[in-house]
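A single protein chain has been omitted; all remaining protein chains appear in their positions.
Entry: chain A
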Amino acid sequence: SRRKRARARHKPCALKELEVSVSELGLGYESDETVLFRYCSGTCEAAVRSYDLSLKSMRSRRKIKKEKVRARPCCRPLAYDDDVSFLDAYNRYYTVNELSAKECGCV
């Protein structure tokens, strides 16, 4: 049953969102303005391709040894949201691009 609960938490890759202050983004900006931060989260188990299986096989047969390879699809943004602008604590405007995900996928 513990395994089942763990599975339930691992939903398929999808867009999620958080309301955060600009300061919390950790980009070095000081501003109390709130922005919507959209990110990609979830598992990609259903999106395993022949590529991934073959790559795994190559690795286990030690045909690939030194290179860093990733044999599992990864939940990442396929597209990014429009620019976000804000006024900081020193009354200067900044615009940040590609801050937020717009579309997610297993790549």
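Simple rule for what comes next: a contact is a pair of C-beta atoms (placed from the backbone, for glycine too) under 8 Å apart; a residue touches a chain by one contact, two chains touch by 3 or more; residues count from 1.
In this text, contacts and distances are computed from a predicted model.
Peer 1: Select, from "DNA polymerase epsilon subunit 4", "3-methyl-2-oxobutanoate dehydrogenase (2-methylpropanoyl-transferring)", "GDNF family receptor alpha-2" or "Protein HGH1 homolog", the UniProt-recorded name of the complex's unshown chain.
Peer 2: "GDNF family receptor alpha-2"
Peer 1: Among A:C13, A:V35 or A:A101, choose the residue that contacts the chain missing from this document, as touch is defined above.
Peer 2: Spelled out, the listed residue whose C-beta touches the missing chain is A:V35.
Peer 1: So that we can see where the missing chain sits, which residues of chain A does it touch?
Peer 2: 19, 32-36, 82-87, 91, 93, 95
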